[in-house]
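A protein chain is absent from this complex, but the other protein chains hold their places.
Chain IDs A and B follow the sequence of writing; residue 1 opens each chain.
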Amino acid sequence: MTNSFDAIVVGAGVVGASCAHYLVEAGLSVAVVDRGSVAAGTTGAGEGNILVSDKEPGPELDLALLSQRLWTELIDVIGPAIELEPKGGLAVGYEQHTFDHLRAFATEQAACGVVATPVTGADLLELEPNLNPEAAGGVFYPQDMQTQPMLAAAHLIARGVRMGRITLHTNANVVAIPRDARGAVTGVETTTQTLQAPLVVNAAGTWGGEIAALAGVNVPILPRRGFILVTEPLPVIVNRKVYSAEYVANVASDDAALQTAAVVEGTHSGTILIGASRERVGFDRTLDWTVVQRLAQQALQLFPRLAQASLLRTYGGFRPYCPDHLPVIGPDARVPGLMHACGHEGAGVGLSAATGFLIAQAAIGVSPLLSLAPFAAERFDAHHVAVVHA
Amino acid sequence: MPIMWRSFMPNLPVNSVHIRIDGNDVAVRPGISVAAALLTEGYRSWRTTRGQQQPRGIFCGIGACFDCLVILNGQPNVRACMTTVEPGDEIATQEGTGHV
Partner (left out) sequence: MSDQRDIIIIGAGAAGMNAAYVAAEPGLAVTVVDANPCPGGQYHRRGALEQRYRPSGCSDENRWARVEILSGQQVYAVNSMPDTGHVLVRMRGDERHPHEIGILRARALIVTTGAMDRQLAIPGWQLPGVMAGGGAQSLIKGSGVLPGQRTLVTGTGPFLLAVAASIVQAGGEVAAVIEANAPAGLARHTRKMFPAAVAKTAEAARFAGILARHRVPYLTRRRVTRIAAGAVDTQGRACVSEATVQRIDSQWQPKPGTEQRFDVDCVTLGFGFTAQLDLLLQLGCAITDAPDGGLAVLVDERQATSRPSVFAAGETTGIGGVDLASVEGRVAGLHAAAELTGRAPATALVKSLHRQRRHLHGFATALALAFPVPTQWVNDQPGETIVCRCEEITLGDIRSARDDLGATDPRSIKLLTRAGMGWCQGRMCSFSVEGICGRQANVAAQAASASRPVSVPVPLGAIARDENVMRESAQ
């Protein structure tokens, strides 16, 4: 087996898988390296919402809209196994003023290409018959979708493996990123072997900062904890992805304290997922029952019928976030051959398709469909001074 | 030909607890579990799975496997092995998620 590739992707999460997929589409041979299994990181600990609805106008929304298009194409490439469902999202306001706020937000989004339709009264209940009828109104976002992120990651990689274009190295911890005299990366060293490639993509999610550090650069990525509640399997009582207006405010928030705003969605298997909390507490996994209670209360406010449903389990993980809440995507000007594709916070599943696509464009030197400037890794350096390496 | 399946043990209290199983009045011994009551009435399964609609009854016997789910007094997904029968109980076989 050869140890030499056109590109090495560190991280077999949904972002790494998408990068590998589009790199293969661009004609490159790729090694995907993960210290665990496929989807061992945050991809296996989150939900699969592919949302445009929660994003305010700006670079992240542009990325989300591109991703939304690409995901629709991916379904044809990888097939139904990834459980991609274009079910649409519904943001609900209980008070008149939150509904007004939602509508105003939707108008801004619509100017950027988001399809958003305010709905009230009977129309709202037609969309979501079990919704608490006291809601003042909602905004329906038909572009919102859902996938099963672990399956998405696994199938994207498996396809490349079947084609003979991706080599998957699981249980391989990357411990060093060697560089040549010029300072360019030459590949990665894992605990067991050395792999060579002129291009290394850092798709290590929440641990992206560690991989960057191995290459000698600073990329500040921190964990933002989230828990999700899973109910017993139920008949379909939630059709869309339904969330309360507060959710949007929380997503963009800088507050370190606990925030919860329930997003309620059904899954293929019949369980209902209620997510998710957002807290900055480092890598602490201890389940906090006050979080569980708040999520349960918010979910019940949306769907009173859920009161009878049992909580079967909870799970959670650590979203990879950057101080300015934007991901890090593209070549690192400080280290030739190093690219980043990490720090997607609570939207990595949704944004993975566009991220992989843009990385592949950069890899083959095509000018990117979207400007990568807002996502540049160097934006965190004081005065953008490149780190000089000994 | 269905297997007529009744347990028999000496020295046990008489069938004095009146309950209904799938609408039929039956009397069972006091203190036994709902699962045991169903078994003595000849049931070997009392729910179907939600995927393949396969029959399931008691398996682990101690509340760990959730195979023995049943509808008790209108409440679905009750573990029959963990519940003692009470007079007047309405027991009904369950299908799929147990919810309508």
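Things worth noting here:
Operating definition for what follows: a contact is a pair of C-beta atoms (placed from the backbone, for glycine too) under 8 Å apart; a residue touches a chain by one contact, two chains touch by 3 or more.
Owing to the predicted nature of the structure, the values given are computational and were not obtained by experimental measurement.
Taking the complete complex into account, A:300 is the one of A:127, A:184, A:222 or A:300 that touches the chain left out. Taking the complete complex into account, residues 12, 36-40, 44, 150-151, 154-155, 157-158, 161-162, 168, 170-171, 229-233, 269, 271, 286-287, 289-290, 292-294, 296-297, 299-300, 306-315 of chain A touch the chain not shown.
Taking the whole complex into account, chain B touches the unshown chain at residues 2-5, 7-10, 12-13, 29-33, 35-36, 39-45, 49, 51-52, 54-67, 69, 72-73, 75, 77-79, 81-84, 93.
Operating definition for what follows: only the chains that are shown with their structure count from here on.
The part of chain B that touches chain A in the complex is made up of residues 50, 77, 96-97, 99-100. On chain A, the positions that touch chain B within their shared complex are 232-235, 270, 308-310.
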